[in-house]
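Removed: one protein chain of the complex. Kept in place: all other protein chains.
Here is chain A:
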């Protein structure tokens, strides 16, 4: 086997994986998005129809995309989802950065333990953890019980099924995705750079702003994207903790797909979401890579 052939074989594995589990499903979704809904199984009409002996007619249905652009209901859901994801990613950054910095500056023998603690929640079911928040936040929950017991409030404050609860849930669940890439960048930072900044007259806070922060930018970008992208399409947390008014794109997708059984429209929703995310992310990564 020539080295060239071997290299191709090695590369074939990830390419095959990508093709099988991303490109093929994506092609299905894309096809369905251009189809017309119909009664039956599957609930959409095929794109290619045979008319006569040897002529096939390709019929692309653009009505789904037109609807998405014209009906403010969908546009609202998109914008709200982007805002929720952006706010959640920012909250994760604000909480996760000090955590990652503290772990990176901790004595070396402690770091693995601290990282374990960050990852530990992953060992229990995601649904269980989100459900646990219901127990904490509901009117008869622990938090209200504690505040009532301490006499800080006179009546339970409604926490569950609010935006606050939703942000709390998303931030809590996605925090490790922010902490890990930040830790990876911060722990690689040469400590003598910070010493040099201080030696040249920078107080600790200014040394942080001028040296640590700009040099950890790749970690910030990576962590932000790792939280932002899945948070845009998040369905479970807003459904379980958020208020009824929060029509996010994940919930809209769910409704179109399972309740209205409008597969073409649901597929079009997914395609538009992907297109809206790919552009900015590519730009982000290109900037960070420089």
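Everything below uses one rule, namely that a residue touches a chain if its C-beta (ideal position, glycine included) is under 8 Å from a C-beta of that chain, and two chains touch if they have at least 3 such contacts; residues count from 1.
The rule we apply is simple: contacts and distances are computed from a predicted model.
Matching "Molybdopterin-dependent oxidoreductase", "Spermidine/putrescine import ATP-binding protein PotA", "Cyclase dehydrase" or "Hydrolase" against the UniProt entry of the left-out chain gives the name "Spermidine/putrescine import ATP-binding protein PotA". Touch with the chain omitted from the figure is made, among A:7, A:105 or A:203, by A:203. Touch with the chain omitted from the figure is made, among A:125, A:140 or A:192, by A:192.
Residue A:214 is the one among A:151, A:214, A:245 or A:279 that touches the chain missing from this view. Chain A meets the missing chain through residues 190, 192-193, 195-203, 206-207, 210-211, 214-215.
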